[in-house]
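Following: one structure in structure tokens, then a few remarks.
Below, a portion of the complex is reproduced, with chain positions unchanged.
Think of it as A and B in the order they're written, each chain with its own count starting at 1.
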């Protein structure tokens, strides 16, 4: 596992720490929330494979930035590749769930776990995919307050039960999903997305991962 | 308690229900979150006193709208007057806490209670008062992830402990506030604001009160 300094400009960002302490004061007496550092662990950037360098380049071109979660994993190329492959299959591969629905699960789960990183990044995704800022807000605040189809509501209820008391899930819960029209494959995908964010929320909170500031303004 | 129909145009809004069911579809398969109704209880508007009519007029002029929470209380003029007096003293009267700090308490408490109405309305207030959208977002998502002064953090920790386990508050908790510089009068004000939103969150959730849509875009 290579740990010497990378030449990559992109990854070099990963170890940047804010120059001026906890943030500039805004006159309001509250420090500005600028989130320029990636996480609270000090891990020297690893040497990225050509594939990962290209992936970061693509992020930069398409999004205008590399998501901080990727910069966080960039201390170790093998871990970054495994994470990216796992994540991209989960959120982007063909599925009975739309990309918006997968993002809705991501945010409803992250709200239960109060994960600042994921709520910011995936809240933005819900706003952008749906074109409805209020939907993204509601997923962050309390998905039960959202106007949803019966099927979407069942999907989120299952994801939230998985989050809060997975030990109590039983056949009746799966039957409930089938009754509103989900296939067994859809149920797998709901479980896989809800499970993933229960991991990702915790890694982000454990390392104090900070979202790219640009997310706050997306899709408003 | 007068309950006949009001002549007031403003209050008349209070009983408007969405014409087309739960919301228009946006093409994403998720209904649009338009929030045009005030709450889930069907209470005919009351006759407002001259004072309350003037108050609503002033809201309209200064904010461009009457906050839905006021429209919700407008079914009974006495209740509206009592609520408005109580609220305005709490959030606007002189205090050792700035208006921004009182709004930060409001949002941190509302986040514990996952109150869609209060998170939307007071999240906007934090963004506007601080000029820092990320601060408002962080208060909604997890106040522990915010960059705060030690004094602000103690203030919010106390408010959140009041919210989640008020029965466990003891002299040591008050001493903690005094140690970071709060006076006994400040402690009262922290307690009063945190207490109030524990009421208001619950009334809003119990009646499914919906925030004015305009809040979502404020202070972005």
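The definition used in the following text is that a contact is a pair of C-beta atoms (placed from the backbone, for glycine too) under 8 Å apart; a residue touches a chain by one contact, two chains touch by 3 or more.
Worth saying up front: this structure is predicted, and the values here are computed from it rather than measured.
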item: Copy count for the complete homomeric assembly [2 present here]; value: 6
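By our rule, only the chains that are shown with their structure count from here on.
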item: Residue numbers on subunit B that touch subunit A, as the complex places them; value: 22-23, 26-35, 98, 100-101, 104, 111, 114-116, 119-120, 129-135, 137-138, 140-142, 145-149, 152, 208, 213, 216-217, 220
